[in-house]
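Right, subunit A next:
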Amino acid sequence: MSIRELALVVFTILTQMTVGSFLVLGVVHFYTVRKKGMEAADRLSDRALLALVPILALAMLVSLLHLGNPLKAPLAVSNVASSWLSREILFTVIFGCCAALFVLLQYRKIGSFQVRNKIAWIAGLAGLALVYCMSRVYMIPTQPAWNSMATPISFYTTTLLLGSLAMGVAFIVNYSIESRKDTGCATDQCDVLFGALRGIAVVSIVLLGVEFVVQPVYLGYLATTSAATQASASHIVQDFSSVFILRLLLVFLGAGVFGAFLYKNTASDGSEAQVKYLGYGAFSLVLVAEVLGRFLFYFSEFRIGV
Partner candidate 1 sequence: MTRQYAFHVDISKCTGCKTCQVACKDKNNLPSGIRWRRVFQYEGGEWIEKDGQMIPSNVFAYFVSSACMHCEKPICEQVCPTKATYKREDGIVLIDQDRCIGCRYCSWACPYGAPQFNPEINAMSKCTFCYDLIEKGESPACVDSCPFRAVDFGPLEEIRAKFGTFSSPAPLPKPDITHPAIVYTPNGSTKSSGDVSGQLKNIEEV
Partner candidate 2 sequence: MAKKNLLTETLNETLLNRRSFLKWSSALGGTAALTGGVNVGLKAVDKTAPASEDKTLTVSCYHNCGGRCVLGAVVKEGTVSRIVADPSKETKPDDPPRAIPCLRGRSQTRRVYAPDRLKYPLKRVGKRGEGKFERISWDEALDTIAGEMKRIKKQYGNESFYFHYASGTQWKGPDGRPPIRRLMRLFGGYTDYYNTYSTACYRAVMPYITGGSGNSANDVLNSNLIVLFGDNSVVNRNGGDNFGCYLLDAKKKGVKIISVDPMLTDTAVATEAEWIPIYPGTDVALIAALSHVIVEEDLYDKQFMKTHAVGFDEDTLPPDALRNSSWIAYIKGNADGVEKTPQWAEKITGIPANRIIQLARQIATSKPVAMFQGWGWQRRAYGEQPVRALPVLAAMTGNFGIKGGGPGMRPSGKRFPMGSMPLPPNPVKGRIPVFLWPDFITRGTEMTDGPRDRVKDVKRIKANMKFMWNHGGNTIINQHSDINLTKKILEDDSKLEFIVVVDNNMTPSAKFADILLPETTSFEIESLLTGEGHTEKGTVAWAIFNHKLIEPLYESKEIYWMCDQLANRLGIGDQFRDGHKNKKEWLLDMVAEARKKIPDFPSYEEFRKMGVYKIKDDKPTIAFENFVKDPKKYPLSTPTGKIEVYSPHLASQNDPKEIPAIPKYIPEWEGVSDPLRKKFPLLMVTAHAVQRSHSTFDNVDYLQEAHPQAFWINPLDAGKRGIKNGDQIKVFNDRGEVHLPAFVTNRVRPGVTNMPQGAWYTPDAKGIDTRGSANVLTKYYPTPFAKGNPQHTNLVQVEKI
């Protein structure tokens, strides 16, 4: 694997994680406002929000490494009419700008909630569109292994799974900072945190379910569709079987086992320390699993023809 493909792995994973995080933040914020009020919600999410911008910026920078001529990268939006790659770049830019703008306004509390809310909605929708375009980039008729519903499903799964668990980590870090600054609010914040983490644990387990349904179906599709997809399937199952198994194992451990414990510990009065490590652990395991999964995705490339 060359630096170029590595760049693609980093770009797609980080971008999807950012989009997912943004969406998860929105949802968590929405429910926290309803339950605990605006201030508690902002305290939970503002710092996490701030982390998103540099991650996205990093993702976009890394994506340039994939290009032969990065200086001309702006030309990449020239063909929105027919190229999904142009569309992907376009939505990356829209999402990035809206998200950054929102973060700025939200963090500094500039403008009304309604205005900020609208920008957040635009950013969120652009993010969803971005992940869609991203999957369509790979859904070309000459790449049968990629040209299936498995690509958008797995991209959206990655988006939400990594987004959720990343935000779980962000909330935990945020809580540590908040509770050090102001021990008074600890219990209240702890409730909010535990509530959010509980939700994240549920989402993770559900998405794990999705992955465990999609993967066998997808392999079945590869094994039966054409010579080209069979080549991809045998690549995954034979040449990269250990990576494939490791990836499934890690995602099961991270999203499933750690998720379940996370759920259990946040539902009862679990120890903060345990919850913290479960949150970090779940994210780390799933991140590694998703990176491996993305490597496999690129390795399964098998263009038809010559």
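Keep in mind how these were chosen: all candidates are chains of the complex that A comes from, given by their letters.
Here, contacts are C-beta pairs under 8 Å (C-beta built on N, C-alpha and C of every residue); 3 or more make two chains touch, one makes a residue touch a chain; residues count from 1.
Keep in mind the model is a prediction, meaning the values are calculated, not measured.
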| item | value |
| --- | --- |
| Subunit A in this complex - touching candidate among 1 or 2 | 1 |
| Of all residues in subunit A, those that touch candidate 1 in their complex | 4, 66-70, 72-73, 75-79, 82-86, 89, 137, 140-143, 227, 301, 303-306 |
